[in-house]
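One chain of protein is taken out of this complex; the other chains stay put.
To keep things simple, chains are lettered A and B as they appear, and every chain counts its residues starting from 1.
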Amino acid sequence: MFQNRTEGLALALPAAVFAAALFLLPVAILLSEAFRSDGGWSIAAYVDFFSSPRDRTVFFRTLRLGALVTLVSAVIGYAAAYAIVQLPPGARGRIFGLVILPLMISPVARTYAWLVILGRTGFVNQVLTGVGLTDEPIRFLFTETAVFIGLLQLFMPLMIISLVSAMENMPKDAVPAARVLGANWFQVFWRVILPLTREGLVIGGTLVFTGALTAYITPAILGGSKVLMLETLLYQRVTVANDFASASVIAMILIVMSFSANLLLKRIATARQAR
Amino acid sequence: MSRTVAIVVILGLTLAFLIGPFFIIIAASLSAGESLAFPPEGLSLRWVFKVFEVDSFRESFAVSMFLAVFGTLAALALGVPASYALSRYQVRGGETVRLLVSAPIIVPGIIVGLALLRYLVIPTGITIMTALFLAHTALVLPYAVRVVSASLDNLRTDIEEAAVLLGCTRFGAFYKVVLPNIRGGVLAAFILGFVTSFNQVPVSLFLSGPGVRTLPIDMIAYMEITYDPSVAALSSLLAFMSIGIVFAAEKFLGFSRYV
Partner (left out) sequence: MSDYVSLSGLTLAYGNTVAVDALDLGIEKGELVTLLGPSGCGKTTTMRAIAGLITPRAGTITIDGRDVTRVPPSRRGVGLVFQSYALFPHLNVFENVAFGLRVTGGGDLEPRVRAALQTVGLSDFSGRRPAELSGGQQQRVALARSLVMEPKVLLLDEPLSNLDARLRLEMRMELQRLQRQTGVTMVFVTHDQAEALALSDRIVVMRLGKVEQIGSPEEIYARPRTPFVADFVGFEVILPQPDGDALAWRPGGVVIGAGPHEGRVLGVSFAGERREYLIESDLGRIKADAPVDEAALAIGAAVSFDLPRENAVRVSA
């Protein structure tokens, strides 16, 4: 609209310079650290990381938990989103608000709740011993299950939000039309709902997956040093071992995964705009 | 009717999973007992009062509050002009600028914190507090740009031309015509930035030093040492604070439009 290009650049420059100097540059140096050893360039740090069984375990656990949380979020998310869309508008807004609400609350507080629920004297064990299902309290904390539950609760709202907005954009009569044509519920889901909400699923899936991948608080509180994920491993490497080369490797893995997920997200978003 | 039942059951279970835990920490924080338990051993407010007596909580709350308010203001000071330039001018390299300012959302916070500590704090000798401030500003910048850009894109551009034709300077047109009309978006960006910054953990993980710690980090440290319900009480208080802010924002701004 305005033709004065210097003026535009002058307005945008402070933010760009700030981001470049205080953000991009330090991160770039950190990432380069893994390639520097004894004054030369090498990929030894990467070889070390992937040849260590312990590090590989953490790497695959992070991927596994990320994938599992995404999958379960999607399954529950579809049911919940479909139910929300069926509600009358007023109730829909209120329920939707309740789904968004947890996102605004401190993740530390949200994760802490699971300590209360899953702890030795926690809610679940009280119920189990009370009913007599078990004599000894079951150990939930510091297991993958606990981390999984914590991550699921933390990130599922993102999936539900994406799916609700995808379903709101679905043609109103698509599902009844398919029913009238004789499709059963499985066919309706597979042939109508899923294709029409695929974008929402991918967007929600990307948000949940990257969120779970780069989570720190949940594995730190509910997993401890027994169930390490990439971020808690990175923290440990720096604070305990002072090992910056391997921290740099982990940083690179996290950034590459997060960046590719966001690239995918952006491609989908622009493909939608082009239509 | 079985349909209605199915809807109620699905939503009931989902919401119980998402929100139920809050009720449990609220209950746990009202416990009269010495350690964390549910159901609570008797009722009292002693742990709620305890929260206010813990020095480190008071100090870290002040730190977090300072960062959330001033980090977000700084992000807006950088982000509003940038958003305006990106939406109204044909800036050469505009896409690069957009990518740069939104990068902090893509790069995990823990990496940003570590990088700043090692390559900014240690070489230049700036204080941890300054580094935290810069890190939180960078963290909030993408949200500020995204929300403000969205409300600028929804504002018609001809009113600025009209203002210029009626005698305004370019800056005058921005100040008198654009700003009043994107006020809602700027406020929403502030709230989103505030909440994001206040709740942020990974960025601040490495950026803590003697006497300088954000509240969430302090909570994690505290719960590693003690198992008393004071963290539950603090979590409840923080949850109520967030709910209050978001509820007010929704009521006055239609906040969820901007998220």
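In the analysis below, a residue touches a chain if its C-beta (ideal position, glycine included) is under 8 Å from a C-beta of that chain, and two chains touch if they have at least 3 such contacts.
All values derive from a computational prediction rather than experimental measurement.
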Contact list for the unshown chain, restricted to visible chains: B
Which of B:Gly42, B:Pro123 or B:Gly167 contacts the chain that the document leaves out: B:Gly167
Contact footprint on chain B, counting only the chain that is left out: 156, 158-159, 161-169, 172, 176-177, 180-181
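Following the convention adopted for this analysis, only the chains that are shown with their structure count from here on.
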Residues of chain B that touch chain A when the two form their complex: 3, 6-7, 10-11, 14-15, 17-19, 21-22, 24-25, 28, 35-39, 78-79, 81-82, 84-86, 88-92, 94, 96-97, 100-101, 103-104, 106-112, 114-116, 118-120, 134-135, 137-138, 141, 145, 157, 170, 195, 198-199, 201-202, 205-206, 216, 219-220, 223, 231-232, 234-236, 238-239, 242-243, 245-246, 250, 256, 259
Complex interface listing, chain A residues touching chain B: 1-5, 7-12, 14-16, 18-20, 22-27, 29-30, 76, 79-80, 83-84, 86-87, 95-110, 112-117, 119, 121-123, 126, 152-153, 156-157, 160, 214, 216-217, 220-221, 231, 234-235, 238, 244, 247, 251, 254-255, 258-259, 262
